[in-house]
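All protein chains but one are shown at their positions in the complex.
This part shows chain A:
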Amino acid sequence: MRRRVVITGMGVCAPNGIGLTDFAEAMALGKSGIRFQPELKELGFGCQIAAKPELNDELLTQYFTPLQLRGLSATGIMYGVIAGTDAWKDAGLTIAEKEQPNWDSGIIFGSGTLGVDKFREAIYQIDDKNVRRLGSTSVIQTMASGVSAYLGGILGCGNQVTTNSSACTTGTEGVLMGYERIASGQAERMLVGSCSDSGPYVWAGFDAMRILPRNYNENPEEASRPMSASAAGFVPGSGAGALVLESLESAQARGAKIYAEILGGSVNSGGQRGDGTMTAPNSEAVQRCISQAVAHAGIQNNDIDTINGHLTATSKDGLEIANWSAALNRSGSDFPYINSFKGLFGHCLSAAGSIECVAALLQFKKSQLFGNVNCTDIHPEITEIISPDRIPQKTILHQPTILAKASFGFGDVNACVIFKRFND
């Protein structure tokens, strides 16, 4: 007997807002987190803009002890701990006592590459024949699971504590991994989320691939243009999002607030076969992933009234819309409302799926559909398939009933999760 799984807490450390209140307001009002980055200019990047959360020492001391902060330079861990701790508190959960962990609570917190700045410091020391000067945190800040390890210790979780990694699919995949663990009865609650480091050493490779916009260094807020005819590439971002997933029994027993229910979902890969490659999606795989998510959730295509796409603002956005349309067999004005949040905070890479899940779920709470930005000139490939009014240019009043969220990543990997407004 599979158990029902609900979302009882959320936290976010996003480029356009840290904490649910600021983030929800930024999303509703269309406040951008994309800014000019002098550091990228100095280093000769083509794309000199990016989206990163604005941290300060005062904020960090609320989440880390002075000892943890010594030599802490893994930005992904900072973002992940902020989002994860906030989600835990938002769910009304307490941290485990000193002597015993909470055996029923686990963590799946993903990362792409972690602790890049710490790794860089270490490399300088090592090349200088100064290995002995590395200190004790080089390993824990640069291991991929560093973020879940920090959170596991802070919260005292005694169930599975791990890190998943599947490029830009990471966050959405993590939601489904946590969901499975609870649905199958192996945990009562799972903190799921993902983070992505900031900085030139994370973003340079994308600049080298020439898939970032180069002509918006003077007007960063206009640079990220999902679904637009003038889309010029994705704006690199960073941050973290986190959700507390919980069995319905546990949530109701504690009287927890419930943001939404997870009905199910699907993850797959195009195998880099057909039209799929390391960096381009196999459309058949994308469509299968969406169709299988619908089937797994036990709903019909027509039940979906809201989609939050992956839609990065590259030339592939039209193809993504075509794949949604084919998978759901819906088009024109029958197509669900669809939005992309990347217009406001760029593509947060391994953090994208989790930050976007948080934003998507806030729409249930606020009875709003957050507006798209920078796409008044919708790409003709898209308007050929769906009506322009399916792509609201401003935040509108809208109560989602069933929302599909998908993320796609390098390696030809896909994830699609189905959220439903909670009804007992």
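The working rule: contacts are C-beta pairs under 8 Å (C-beta built on N, C-alpha and C of every residue); 3 or more make two chains touch, one makes a residue touch a chain; residues count from 1.
To be clear about the criterion, contacts and distances are computed from a predicted model.
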The complex's invisible chain, by UniProt name, from "Acyl carrier protein", "META domain-containing protein", "Na+/H+ antiporter subunit C" or "Solute-binding protein": "Acyl carrier protein"
Touch with the omitted chain, as defined above, among A:Gly19, A:Gly46, A:Pro101 or A:Gly135: A:Gly135
From A:Arg70, A:Arg210 or A:Arg273, residue that would touch the chain that is not displayed: A:Arg70
Touch residues of chain A, complete complex, unshown partner: 65-67, 70, 98, 133, 135-137
